[in-house]
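All protein chains of the complex are present and in place, except for one that has been dropped.
As written, the chains take the letters A, B and C, and residue 1 is the first residue of each chain.
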Amino acid sequence: MRRGDGSVWGHLPELRTRGRRPAGASECAARLARVTSEVASAEASVPTRRTYSYLGPAGTFTEAALAQVPEARGHEWRSVRNVGEALADVVEGRSDAAMIAIENSVDGGVSTAQDALATVPGLRIVGEYLVPVEFVLVGRPGARLEDVSLIAAHPVAYAQCLQWLSGSLPAHAHVPAASNVASAMSLLDGSSDADAAIAPPGILEHHELELLASNIGDNPNAVTRFVLVSRTVVPPPPTGADKTSLIVELPDDHPGALLEMLEQFATRGINLSLLASRPIGDELGRYRFVVDADGHLEDERMADALLGLRRFSPRVTFLGSYPRADRAVVRYPERYADDVFVEARDWLRGLISGEPEVQE
Amino acid sequence: MRRGDGSVWGHLPELRTRGRRPAGASECAARLARVTSEVASAEASVPTRRTYSYLGPAGTFTEAALAQVPEARGHEWRSVRNVGEALADVVEGRSDAAMIAIENSVDGGVSTAQDALATVPGLRIVGEYLVPVEFVLVGRPGARLEDVSLIAAHPVAYAQCLQWLSGSLPAHAHVPAASNVASAMSLLDGSSDADAAIAPPGILEHHELELLASNIGDNPNAVTRFVLVSRTVVPPPPTGADKTSLIVELPDDHPGALLEMLEQFATRGINLSLLASRPIGDELGRYRFVVDADGHLEDERMADALLGLRRFSPRVTFLGSYPRADRAVVRYPERYADDVFVEARDWLRGLISGEPEVQE
Amino acid sequence: MRRGDGSVWGHLPELRTRGRRPAGASECAARLARVTSEVASAEASVPTRRTYSYLGPAGTFTEAALAQVPEARGHEWRSVRNVGEALADVVEGRSDAAMIAIENSVDGGVSTAQDALATVPGLRIVGEYLVPVEFVLVGRPGARLEDVSLIAAHPVAYAQCLQWLSGSLPAHAHVPAASNVASAMSLLDGSSDADAAIAPPGILEHHELELLASNIGDNPNAVTRFVLVSRTVVPPPPTGADKTSLIVELPDDHPGALLEMLEQFATRGINLSLLASRPIGDELGRYRFVVDADGHLEDERMADALLGLRRFSPRVTFLGSYPRADRAVVRYPERYADDVFVEARDWLRGLISGEPEVQE
Partner (left out) sequence: MRRGDGSVWGHLPELRTRGRRPAGASECAARLARVTSEVASAEASVPTRRTYSYLGPAGTFTEAALAQVPEARGHEWRSVRNVGEALADVVEGRSDAAMIAIENSVDGGVSTAQDALATVPGLRIVGEYLVPVEFVLVGRPGARLEDVSLIAAHPVAYAQCLQWLSGSLPAHAHVPAASNVASAMSLLDGSSDADAAIAPPGILEHHELELLASNIGDNPNAVTRFVLVSRTVVPPPPTGADKTSLIVELPDDHPGALLEMLEQFATRGINLSLLASRPIGDELGRYRFVVDADGHLEDERMADALLGLRRFSPRVTFLGSYPRADRAVVRYPERYADDVFVEARDWLRGLISGEPEVQE
């Protein structure tokens, strides 16, 4: 039985068609490639004005994340007050995409974001962005560090600068603010008696403030992870440095269920970079899992893992495959390479058709 | 070779000694029981004034959690501004215990709390408390709901009441506040033009405010989970409805490591109620895991799992075994009962000593 | 993207095509069905005389197994002296098929058979047959049980009748014979002084012997399992009560390799009915495994397991999928049904094409 024969082809699965694609399938793939490139070019070149929602106001870490998106430049940025509002903008068509904090955020709301992605249908993550958690101390124009005694700051940001503050301004007092940006703005709008405020560096691009000190955060490595979320689209093509985000609901609550879920990844050589349980909330002891896995939906091993996951639990939500923010190439054992999957399918096809096995 | 012989006993002994305890070991257990009860009675009856740190000010959900601790009544409650401060109070001896939010907190800081427990040595969780996330709408004395147009609220709390607000006060506007309690206090101290504020119900016990509406949160099942943290102590005795909290660092980053860690629980019939990866922060791709497992350190299956875990990774931090807040009795397959562990040890002891096996 | 479109089909197609088969693939399947049925009808009806090798001489348990094969009736049966000879007959074209004992044989040679199947290429098991291990005591024509004192028997057969002999003929003596059949024939050809012999019941159809006692074996449930082996052919179609035989060489010798191999079956709900390690013989500590798994190559879960197995180890030998001798329908959890595999592929296809997920 010849390979590449269209009718045989239909008989056995082939996930990806690059390289060794037979006639019939190649048309499909070509069409798919065309669609993908149209979507991409639509994003990049069409004159239509697009709208991006983000947790504002201007100057937040979320805005700094959005500033990393080349396609967003010159389009409308819509400041919203929370993650729910941002995602609702996308679902209801007010925005084309929303930037939301998904891990380690000082702006808060990470579990809210995870729960929202798990329950709001029709969303897809299309990009990941990292923003260093850096803080500056700012004052009114002309202010000097040695005159600072009362500091406005959001409590979480304040906690993250405590070490620097204790060293540099041991006699200071703290007045809590509603947000990182609000702490700075309160200096200018007269609503605060504070002498200085802790804020993200981005604030300096938006307001006339005096920079009193930079990098005052206690952890120089802290970063917040953001994702850009759109309505469901064809995933961007694999880059070799991709991430796949999923929400998986365990089928029932027994000790083995979680293990079985994770084995779907481990037995295909796939590393996870995020795993978190979230109570589903409908009854005690039921959990869903937020998962980030290394690789792309169109990698053979990831596609196979997704098939296994879907068979394991009908409640798997695919949130997207997209390039990693750090562009780190995904490493995996050679035995999970695409070729190995293709070779195994050829072998199985031979068995079914009764071809004599060639002993290598 | 007889069983129950003291010297043999030392050769292959027991974790727990209840029921079938030989002479020597029972003394130990009795002594241990005495110590435990002294600690407990110390907590309950000693006239010394104790101090409890919590995220304040008065009226927060954290204060509501602390109000659930009988031993804390009549002692000093110390209001602090963040989790780091609360735990530092305990470590440095300013407080006997600290109440901190560990899951689903609207007060923020959950990852901060998890990271702090992972890195600050000498701490132990001794109790768990659940506080329903309920919100009230309050105004100045004499205010009426129909007159409300500007509402002060922390952005996260605001998001969680959006559905109610859209229905009941569709024309309202929002002014962000620094904290749930601050939103209410701003009405009274003249620092806000708002007509009403969203706050936890506890605020009404501390301030003269008008209750305009109750239960305005959109999710009636939302709860925040808190833990009470002390310095390292003997764990409270098992109640049958216990939880064990751990921080586990994977020994190295390969797909199997996480599975192997979780197998330590699954192969002993232990369910997890919390699992979350946290980047360690020293280099890319290294994670620690925050784990809550059903059961108590003194349950045979849990002790055995801890042994396995420790052999698997030298970096396991035991945060404590303590009664679950919901008092739900832990269920597990009969094959993981204490008796089964004891029987297996008897059998192994017989093999080592060359006793003929009795075929049942 | 429409389903059932030929070109899309090639992009992520099916293993099996029954029921939901699109145009192109159905032709292939029809052709395949035609080929299969030709092979089958060739086996059954073509006037060509076929040859079957078996461990002889006439009267062995192996001959009794061959007598269970309807297609073998009226064709040539070729008696050989051992498994190696029987398989060589098939490989070298002297025979169309060979019947060999594969488990629990009193004729010996089971490990030899397993090793031969592992190393001789180009063979395929096409059927399984069970023969009860029954023994009769026979004598020369006219002999009587009460006169028996010296008994000829193969040592293994003798051991399996020892209980009956001790009870019924306590004073007997034993003279060992080369084979079960030889023990009986020695009575007739004058080469033995024995009064009686232990033999399979089949001996009575070939030789004029006196039946002195039946069912004298100590274990009434003992059966020997045989397989019919041909050159590589298209496997017989699935019956729902099938077995798949494999030889798997572990890729390297570490504790996890065996587990990983078995997980390929367990994670697809496939039970094993035979598992045996065999030293490969080239160097210390290297093993291959003889595996019988419940199900057929064309069952989705088995095909998926074979793919996983092949990716795991390049040295997997597929020995065949064939109806079980006991016709016991294979049971498996509903979550491993063919439909579940097909549904998961549809879902994955939707993800790749960017279709919005339908939340059920």
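Rule of thumb we're sticking to: a residue touches a chain if its C-beta (ideal position, glycine included) is under 8 Å from a C-beta of that chain, and two chains touch if they have at least 3 such contacts.
The structure displayed is predicted, hence computed values, not measured ones.
Across the whole complex, the hidden chain's contacts among the shown chains comprise B, C. Among C:Gly127, C:Gly269 or C:Gly350, only C:Gly269 touches the chain left out of the display. Touch with the chain omitted from the figure is made, among C:Gly122, C:Pro155 or C:Gly240, by C:Pro155. For subunit C, the list of residues touching the undisplayed chain reads 81-85, 104, 108-112, 154-156, 158-159, 162, 174, 176-179, 182, 191, 219, 221-222, 253-256, 258-259, 262-263, 265-266, 269-277, 279, 281-282, 284-285, 287, 289, 326, 328. In the full complex, subunit B contacts the hidden chain through residues 5-17, 21-22, 24-29, 31-32, 121-122, 231-235, 251, 260, 263, 267, 297-298, 303, 306-308, 310-312, 314, 317-318, 335-336, 340-341, 343-345, 347-348, 351-357, 359-360.
What we mean here is this: only the chains that are shown with their structure count from here on.
Nearest to the overall CA centre, using the mean of each chain's CA atoms, is chain A.
The pair of chains sharing the greatest count of C-beta contacts is A-C. Inter-chain centre distance (subunit A to subunit B, centres taken as mean C-alpha positions): 29 Å. One finds 57 Å separating the Cα centroids of subunit B and subunit C. In subunit C, no residue reaches two or more other chains under the touch definition.
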